[in-house]
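With one protein chain held back, the other chains of the complex are shown just where they sit.
All chains are identified by letter, namely A and B, in their written order; residue positions are counted from 1 within each chain.
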Amino acid sequence: MLDLMQDEVFKAFSTYALIVILKMMLMAPLTTFYRVRRGAFASEEDVAHKSGEERKKLLRTHPDVERVRRCHQNDLENVVPFVLIGFIYTLSGPQLSAAILHFRIFTGSRIFHTISYVGAFHQPCRGLSFLVGLATTVSMAYNVLSQFSNL
Amino acid sequence: MLDLMQDEVFKAFSTYALIVILKMMLMAPLTTFYRVRRGAFASEEDVAHKSGEERKKLLRTHPDVERVRRCHQNDLENVVPFVLIGFIYTLSGPQLSAAILHFRIFTGSRIFHTISYVGAFHQPCRGLSFLVGLATTVSMAYNVLSQFSNL
Partner (left out) sequence: MLDLMQDEVFKAFSTYALIVILKMMLMAPLTTFYRVRRGAFASEEDVAHKSGEERKKLLRTHPDVERVRRCHQNDLENVVPFVLIGFIYTLSGPQLSAAILHFRIFTGSRIFHTISYVGAFHQPCRGLSFLVGLATTVSMAYNVLSQFSNL
């Protein structure tokens, strides 16, 4: 079992996978931060300590909260496939340099994606960083599938 | 490490896992397609090039966009568990024929699920395909757990 941990590609994969997963998990505290800051909650028990009138006001959606939540959702939709496909790709025995290139481009694209999303940067910042991440993941999947069929 | 890649069950698992993950990832461009086609966007920067009045009109939800997003969400809720449980199931050393049967039924059920969801087919098309996929994943989990406890 420790053999896999000695492998350079797997070590690189683990490091970058942990970084992007931790980045994704950061979105939850960030959502809470915006919920408290903007006064926009979703569950009644979160505003139970407030008086009746104020309670109703706080149970609402706010554009800034929704923006962070969409960013979190986009992470789920892209980071999780990257980790799953990246693991299979790592096992398929790619060249270390090619593998690290894939992992770095993906990680960079997702960090830039989060900054452009939360910061509401002008398009196509967010769109492009999303596409770069998508292309990296598809490229890894293509590598594995073409190896299986000996293309 | 390459030992796993020589294993027939793992090769089958990898192939079907990649197919369903790529299918799931396809939902993102499909959402964008419907957003542009129906003129229903979520972020202000996506409509920044429009004039003031038109901008407000385009920041809305549309039933077709929401439908594709629900389908994407349902994929996340089912495809990711399939891949995670399927990997543990693959390592537990199942018979090749039984494993391939599980992978094929799941993959087929999810493709049919997406078609019935996006195409708004009469129920119980979507409901049944969802249940078949769920049952396949639960069956794999049951196989692993019963092996652990020597049932």
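One rule holds in what follows: contacts are C-beta pairs under 8 Å (C-beta built on N, C-alpha and C of every residue); 3 or more make two chains touch, one makes a residue touch a chain.
Just so it is clear, the structure is predicted and the values come from calculations on it, not from any experiment.
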{"item": "Given A:A40, A:V65, A:V83 or A:A99, the one touching the chain that is not displayed", "value": "A:V83"}
{"item": "Contact partner of the left-out chain, one of B:V36, B:L96 or B:L145", "value": "B:L145"}
{"item": "Chain A, residues in touch with the chain not shown (by the definition above)", "value": "1-2, 4-5, 11, 14-15, 17-18, 21-22, 24-25, 27-28, 42-46, 48, 72, 76, 80, 83"}
{"item": "Touching residues (missing chain, whole complex) on chain B", "value": "3-4, 7, 10, 63, 66-67, 70, 76-78, 80-81, 84-85, 88, 91-93, 117, 120-123, 126, 130, 134, 137-138, 141, 144-145, 148"}
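Convention: only the chains that are shown with their structure count from here on.
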{"item": "Separation of mean Cα positions, chain B and chain A [Å, integer]", "value": "17"}
